[in-house]
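For reference, the structure discussed in these notes is given below.
Incomplete set of chains, arranged as in the complex.
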Amino acid sequence: MQTPTLGQLATDTGAQVVGDPDLAVRGLAPLDQAGPDQLSFLSNPLYLPQALASGAGAVIVSAADLERIRAEGQADGRNWLVARNPYVCFARIAQGFDRRGNTDHRTGIDPRASVAPDAVVPASCFIGPNVVIESGARLGERVRILANGFVGAGARIGDDTLIYANVSIYHQCVVGMRCILHSGVVLGADGFGFAPDIGPAGVEYVKIPQTGRAVLGNDVEVGANTAIDRGAMADTIIEDGCKLDNQVQIAHNVRVGAHTVIAGCAAIAGSTKVGRFCVIGGSANFAGHLNIADRTTVSGGTSITKSISKPGGHFTSVFPVQPHGDWERTAATLRGLSKLRDRVIQLEKRLQGQDAGISIQHTEEKKS
Amino acid sequence: MQTPTLGQLATDTGAQVVGDPDLAVRGLAPLDQAGPDQLSFLSNPLYLPQALASGAGAVIVSAADLERIRAEGQADGRNWLVARNPYVCFARIAQGFDRRGNTDHRTGIDPRASVAPDAVVPASCFIGPNVVIESGARLGERVRILANGFVGAGARIGDDTLIYANVSIYHQCVVGMRCILHSGVVLGADGFGFAPDIGPAGVEYVKIPQTGRAVLGNDVEVGANTAIDRGAMADTIIEDGCKLDNQVQIAHNVRVGAHTVIAGCAAIAGSTKVGRFCVIGGSANFAGHLNIADRTTVSGGTSITKSISKPGGHFTSVFPVQPHGDWERTAATLRGLSKLRDRVIQLEKRLQGQDAGISIQHTEEKKS
């Protein structure tokens, strides 16, 4: 692994060096842990004191923050990497270190893998032990599939996609380029589709074959144990640049718009369309057949039960947490909330009546 | 794949042809996409205009809907398949196409599978690469287990069951006939059972061996990454015809009654009994040791904390979603809800007092 200089990192990321461009940078670290051969970053002005106290060899900053530091007379004699977006600059430099540090340059098909004779697997790919690739599957260049993965018949996987151990990709499904699928991901299992029929004792369910596909765009990351079902007749689609965390559930015929992020354990029911650039909090859940506008933010733990038509909103439906005893009182009152409202209405009527000199009948009061 | 005629499909499903029984049907499609060699269906009278405008070679309809179409003078010159339940008829015909289109007729044990010498695997089964079947396991006829599955010692799997890639079935567990288990399913992991003991600094946990089994009835479908734990001493049981979606969690000693459907990410805690013909929404959760009556409907995202004794009810516990700012106001008020109720009671007392000519003491008001 070759050690880059601060100047090289600046060139790679379009940032500017203030200080010594020949500083050798051996890695990245948080402000409070970085040493003289490490780079750190300041993305929130709140941490300005930590940046000034840091032992880092250099700190990535915004031009505005460097001005503040200069105004305090603390900029000189230190090294800065001035970036439009310090956090993004940090992420890109970290990616570079990750690539340089990655000693896993394996290519080829492990002898314990099972690849169908008519599957397409370029020589630049790495296919790990016990991976099974079925008939007609087609992989792009430099695809890596770690141990015990399954790629069903006719599936397609784009260039440079990385698939960790124990991933299951069903027949005919599609994964774009530069995607990352983490262990335990299931792509393209049957959607939950049944026709209810009256049986001798009650409703029984007749399976509706799920003949659509699950399709991921480019640059999609899918977290551990996330499941994305195939569509019923049409496809389930995750557009370019989406990031899905662990244990997310995407039902059949859902479409998630480009560059939407979905945090862990969120669930989207069948046929719901989520817009582009949305931010979905962890453990949120969506009813089926909804349309969610672009740039919608949904708080963690929120249940979305209706469509959202106006872009850019932020929605929440979380019961406020309380100490259990307080909660018991709140919950007990909440159960009778509509009656409490009726009592307030009664009180308003009575006061209105008093103002108008009308006497309310006792029998009426009793109703409340 | 042989192309069926409309007449053959009618015979197969107990439906009646109105029109040309010799029409060759090459597939199914939605009303707005179907062509002259495709069949579509009308299960909701709301879509009657689409049915009339459809280019489908034939449409599955109910007798009542066909009467409506006839009344509008639009029935003649077209082909109809009249069914008691058009959606179920569609599902059964779609299953037929799915079977005909399925070119995967593999049987036998892949040379990379590991099957214990005393395991029973009929010649009609397909055992995929890297599947491991341990000692004493017994499979029925025509069982298919795709790549990388695991069947523990002494487990039993019924005829015609299909198990997708990367499924784990623990020792002694039982799967019925005609079941479908999707990738990532874990059947029979240990239930979450520990005896709390006082350690030097606080409560520690002593594992209670989980010696029961997980048992699935016939015609059960289990979605991707769903986990069904084995029982502590007795068994965890999923009865015939249940359909479980993805990422469902079934704890030890739960019993789910026949023909109950459970949508994605729902969780049922230990020893809870769910009745027959229930419909459990996605992301719902149940406390342990409850009894839920037959034909109960539970909305998505609902927490069930008490038993439900009366069959056929519908229960909900979802905080209504609001724009975040509105929610903040609601939540703040909600925390003080029991005090608000006390204030309403105070107001009622004061008004009651005014009516009775009694003046309320100032000190009493202050309490609210």
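Chains: A and B, in written order; residue numbering restarts at 1 for each.
Keep this in mind: a contact is a pair of C-beta atoms (placed from the backbone, for glycine too) under 8 Å apart; a residue touches a chain by one contact, two chains touch by 3 or more.
Because the structure is predicted, anything quoted here is derived from the model rather than measured.
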{"item": "Oligomeric state of the whole complex, in copies, if 2 are shown", "value": "3"}
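Just so we're on the same page, only the chains that are shown with their structure count from here on.
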{"item": "Mean-CA-position distance for subunit B and subunit A (Å)", "value": "25"}
{"item": "Subunit B to subunit A touching residues, read off their complex", "value": "28-30, 85, 87-88, 90-92, 94-95, 97-98, 104, 110, 112, 128-130, 146-148, 164-166, 180, 182-184, 221, 223-225, 241, 243, 245-247, 258-259, 261, 263-265, 276-277, 282-283, 294-295, 300-301, 318-324, 327-328, 331-332, 334-335, 337-338, 340-341, 344, 347-348, 351, 354-355"}
{"item": "Sites on subunit A touched by subunit B in the complex", "value": "112, 114, 130, 132, 148, 150, 152-153, 166, 168, 170, 184, 186, 189-190, 192, 194-199, 201-209, 211, 225, 227, 229, 233, 247, 249, 251, 265, 267, 269, 283, 285, 287, 297, 299, 302-306, 313-320, 322, 326, 329-330, 332-334, 336-337, 340, 343-344, 347, 350-351, 354, 360, 368"}
